[in-house]
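Missing here: one protein chain of the complex. Every other protein chain is in place.
Note that the chains are named A and B in the order they appear, and that numbering of residues resets to 1 at the start of each chain.
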Amino acid sequence: MNALETLMLLSKMLGVLTGLSVVVLSLTWLERKFLGRMQMRMGPTRTGPYGLLQPVADAIKLMAKEDLLSSWVDRVAYWVAPLAVFVPTFMIWVTIPIARDLVIQNMDMGLFYIIAFSVLSIVGLVMAGWASSNKYAVLGGFRAAAQLISYEIPLILAVLGVVMLAQSMNLQEVVSKQGTVIYAAIQPLGLVLFFIAGLAELGRTPFDIHPAESEVVGGPFVEYSGAHWAVFFLAEYINTFAIASLTVLLFLGGWLFPGLPGDVSALGVLVFLVKTYMVILVIFWVRGTYPRLRIDQLMSLGWKVLVPLAFVNVIITAVYMFYGWPDWSLTIMSTAILVVVGWGFSRRMRTAPTPEYTVKLYVPAPEASNAG
Amino acid sequence: MTLESVAERHRREEVPQAFSALDDKGRSLELLLPGILTEFKPEIVATVNLVAATVNAQDIVAVCRVAKEDPHLSFDYLMCLCVVDYVEHLQIVYHLYSTTFKHMMVLKANVSLDEPSLPSVMPLWVGADWYEREGHDLFGVVFEGHPNMDPLLLYEGFEGYPGRRDYEMPEYKEW
Partner (left out) sequence: MVGLNTEGQLDTVQMMVNMGPQHPSTHGVFRMVLWVDGERIVDLEPHIGYLHRGSEKLCEGELYAQIVTLFDRLDYISNLNNEMVFCRAVEKLMGLDVPERAEYIRVILCELNRVASHLLFSGTFGIDAGAMTPIMYAFRDREKIQTMFEAVTGARMMHNYIRIGGVKSDVPDDFPQRMGALLRELKQGIDETDRLLSFSEIFLARTKGIGVIDAETAIAYGMSGPSLRACGVPMDVRKDEPYSVYDRFDFGIPIGEKGDSWDRYYVRVEEMRQSIRIIEQALEQMPDGITITPSRLVLRPPQGEVYVRGENPRGELGVYLVSNGADKPYRVKVRPPSFCNLMAIKELLKGTYIADAVVILGSLDIVLGEVDR
C-alpha cells in the first residue's frame, strides 16, 4: 500500500471512531429521554436545551472522577479487561457498511469476521470479574460468561439462515439481494431469533442479569470507577448500535428503501440511520417494560427454546432452497412456527393455575353465637 | 377532678386502677382457665381487656404446652413475648392467641434479678426465637434451651442491659 492508501485507511478509521463516539453520545441521551418519557417523567432537561448536553456532562464527569484501585486487585487483568472488551467491539466496525460504498474494508467473509470478533469480548468480562477480587464481581463475571456463550449459538444460526438466503457472507451483497423484498418478510422467525439473541448478547433487559443492579450491584463492573468504567459503558453502547445495525443490514434491507435510488451514499446513510434508530428504540422500549429473567430461566430459554428454533429455521430455509419453492412459502413456514411457539408459550403460562384465581376475596360470615 | 388532686393522690400513693372490661370470649376464658391449669396453681387476674395467668417460671413450658394442645384453648399463635422490669423482679409476659377460637390470653412468669433464667418456649412456637434473643439482649434474661443467644439488637461487646430500669444512660460521648 502506498502512502495515499494508508492515509485513506487511517482517515476512514478516524471517521468511524468519531462517528461512533457521536452515535454513542446520542444514544445515551436518547435512552434517558425515551425511558423517562415511558416512565412518566422528563429525563434530562437542565443540561442544555432538552438536555442535549447531558452526554457531554456525563463524559466530563467520568473523566474527572477519581480512579479508585483497591490494593488487592490483579493489576494486569484489571487494566487489560476494559481493553479486551472494547477493542473487539471496534474491530467489528471495520466491515459494517453504512451505505453502498461507505465501508472501511469490505470482506467476503464479513459476517464470519464479525461473529468471531464479537465472541472475544466475553473474555474481557470474565477478566474484569476475576480481577476485581470481589465476590459480587466474580458472580457477575460467571453469569456473564454463561449467558453470552449460550446465546452465541442462536445468534450464529440466525445469521446462518440469512447467509443461506443470500448465498454470501459479504454484507454489501446481503443488502443488495434485499432489493425486492427484505429478509424480515421471508424469514420472520430469523428476525425474532436474531433480535432476542442479540438482546442477550448485549446484556440488556430482560437479559441484564450480569449487571443486575438490584442483585449483584453491577456485576463484573462493580470495582471500576471513572474513566475505566466509561470504557465498559462505551463498549456496551457501541455493541447496541452494532447489533441494531446488523439487524437492519441482515433483515431490514440496510440502506435500501423502495422508491429511493440505492446508490446515492448520503440518502443511503440517512435511511440506514433511521432504520437503526428505530430498532434501537425498540430495544429501549423492551428495557422499560419487562422485569429481568433469572439466570437459570435465561439459560433454559436460550438452550431449550432458542437453539431448537434456530435449527428449525436453518432446516426450513434449506428445504425451501433445495426444492426451489417461491419466497412466500418460506414466509408462511416461518410465521407458522412463530405462531405455534407463541401459542405454546401462552399455553404454558396458563396450565399453571390461572393467576387471577389464586387470590380470592374472603368475606367472613358474621359471628352468630357468642361461644368462646 | 383537677390536676392537683390527681397529683396529690399520687403523693398519697393512692393510684386509680384501670377498669377491667372483658368481652364474652375473655369472660369464658376466665371461667375455663382455672380448671385447665389447676396443677400449675396459676394466679388469674383480668386486665383491661385480657385474662392474665401468672405461673411459676420453671413450669412455663408445660403450661404453654397445655395451652397449645388443649382442645378448648388451642393457643397456636404466639403474639408477643416481652420482658418487663418490676424493680424487685423481672416479669416475662407471653401473649397467646388462638386462630381457631380467636381468643387471646396472657401468661406471666416472674424471675429474680440474680438468676434470671427460665426455659425457652421455642420447641412449641418457632416464632419465639428472636423475642427471646431480644429479651436476653436488653434485659439479661437467659432462656434455657435456646439454640443461639447471640445479641440481636445491640452490637457485640455492649455492656449492661439497657432495658432495665436501673440502667444508667451514658453521658454524651464523641466517637
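To be clear about the criterion, a contact is a pair of C-beta atoms (placed from the backbone, for glycine too) under 8 Å apart; a residue touches a chain by one contact, two chains touch by 3 or more.
Not measured: the values here are computed from a predicted model.
A.B. asks: Using the touch definition given at the top, which of the shown chains does the missing chain touch?
C.D. replies: Counted over the whole complex, the chain not pictured touches A, B.
A.B. asks: Of A:Q54, A:T205, A:T276 or A:S334, which residue touches the hidden chain?
C.D. replies: Final answer for the missing-chain contact: A:T205.
A.B. asks: For the chain left off this view, which of B:A53, B:A67, B:V106 or B:V141 is in contact with it?
C.D. replies: Spelled out, the listed residue whose C-beta touches the missing chain is B:V106.
A.B. asks: Where does subunit B touch the missing chain, residue by residue?
C.D. replies: 3, 6, 10, 15-21, 47-50, 52, 76-80, 82, 84-85, 93, 95, 99, 102, 104, 106, 125-127, 129-130, 151-155, 162-163, 165
A.B. asks: Need a quick check: the contact residues on subunit A for the chain that isn't drawn.
C.D. replies: 35, 38-41, 135-136, 139, 205-206, 208-209, 212-217, 287-297, 345, 349, 352-353, 355-356, 358-364
In this text, only the chains that are shown with their structure count from here on.
A.B. asks: Just give me the whole-number Å value for how far the CA centre of subunit A lies from that of subunit B.
C.D. replies: 61
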